[in-house]
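Since the structure comes first, as structure tokens, the remarks are kept for the end.
With one protein chain removed, the remaining protein chains of the complex are shown where they sit.
Letters are used for the chains, namely A and B, taken in the order the chains are written, and counting of residues starts over at 1 for each.
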Amino acid sequence: MAKRESSFINMVTTLVLVTGIAAAALGFVYDFTKGPIEAAKLKAQTEAIKNVLPEFDELGETKTITPAEGADALEFFPAYKNGELVGTAIKTYTKSGFSGFISIMAGIDKDGNFSGYSVLEHAETPGLGSKMDVWFNNPEKPKQYVIGKNPGSTNFTVSKDGGEIDAITASTITSRAFLEALTLAYDSYKNNEK
Amino acid sequence: MNYLVIVIGAILVNNIVLMQFLGICPFLGVSKKVSTGIGMTGAVAFVMILATIVTYLIQHYVLEKFGLGFLQTIAFILIIASLVQMVEIILKKVSPPLYQALGIFLPLITTNCAILGVAILTVQNEFNLLEGVIFSTSHAIGFGLALILFAGIREHLDLQDVPKGLKGTPIALIAAGILAMAFMGFSGLV
Partner (left out) sequence: MSQLKNFSKGFIKENPVFVLLLGMCPTLGVTSSAINGLGMGLATTFVLLMSNMVVSMVKSAIPDKVRIPAFIVIIATFVTIVQLTMQAYLPSLFKSLGLFIPLIVVNCLVLGRAEAFASKNNLVSSVIDGLGMGLGFTFALVTLGGIREILGSGKIFNITIYPENYVTLVFVLSPGAFIVLGYLIAALNKIKKN
């Protein structure tokens, strides 16, 4: 099968044409999927908020709070039932995970205690650090259970560092990072209350 | 982010080949002799660092500025392909023996997932340009480390009495697995 000769003009035209058609096709697909992508993201976020707070019927306005100088902003999602504040979900994070970034949705009820948490994003080791999604949520193990507690009244560091929370076996780094993220959420919450 | 953490993390803890599974094709294909391994590492390092710089600049000053984020895959791979083409031309002029030795593996650097992977990871981790350069340099060193260690192991394996069914690729993969296990021991470092 004869191919076009590889003259300079032919080569350039072909590449420009191919790339142009590709970019146009992608632009079209992008426009088409933009809506569903946003919807999927929003759905995942609302699910996470539902998982970490007591029952609510209305979400208040999202607030963006910058905790300390230079750190990334946290998002606050206050939730109401019958007009009364039942709790605030906070999208917090830490960069000190074993594999870096961990994103967590933490719920703080109106008494200032953690009502729940949901790990949104992480790259921790499967079977080890990834267990944080259930480890700290186990009511049958009070020494690792963080629900109902807060960093103000409980020492929110791992027992190895003199704290009161038991770290995940063989995943101290992930555990430390996890507690760091929760403490960041709590501190920002307290600072915002003032 | 602490530079030392980036360096140790990239070379040992999150080694690009043994822990993140990027760059496996050249890892298995070029690691039969230590000398070719070294040559390949040099070429990959050069393309990796340069590619990270150029893709970073294009991502921040072109793609994001004009809301063209979805063209990232196309743009990045075209940049890498062009850089490899450039390296081929330069190498042919500057060092013909090295060009001959690397042979078919030179254009194959384009499909080295490690290079595209590191470029995308730099953007994902939201590094600035300096951190990106340190990150890619460290990963290039990590790649070379894994490759040369493995080549050394394979040179020894060739002289051993391997069961017939396991000869060649299978025993190489199992050895790589054990090497990966050794690297997992670094996980406590950072």
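The rule we apply is simple: contacts are C-beta pairs under 8 Å (C-beta built on N, C-alpha and C of every residue); 3 or more make two chains touch, one makes a residue touch a chain.
These numbers come from a predicted model, not from an experiment.
When the omitted chain is restored, the residue from B:V34, B:C113, B:V133 or B:I153 that touches it is B:C113. Only one residue from B:I6, B:L22 or B:M40 touches the chain missing from this view: B:L22.
Interface with the hidden chain, as seen from chain A, comprises residues 1-7, 10-11, 14-15, 18-19, 22, 25-26, 29-30, 33, 35-37, 40-41, 44, 121, 125-128. Within the entire complex, the positions of chain B that touch the omitted partner chain are 18-25, 28, 70-74, 77-78, 81, 107-108, 110-113, 116-117, 120-121, 124, 165-166, 169-174, 176-178, 180-181, 183-184.
Going forward, only the chains that are shown with their structure count from here on.
Put simply, the C-alpha centre of chain A and that of chain B have 30 angstrom between them. Of all residues in chain B, only 1, 14, 70-71, 74, 78, 125, 187-188, 190 touch chain A in the complex they form. Residues 19, 22-23, 26-27, 30, 95, 98-101, 125, 173 of chain A touch chain B in their complex.
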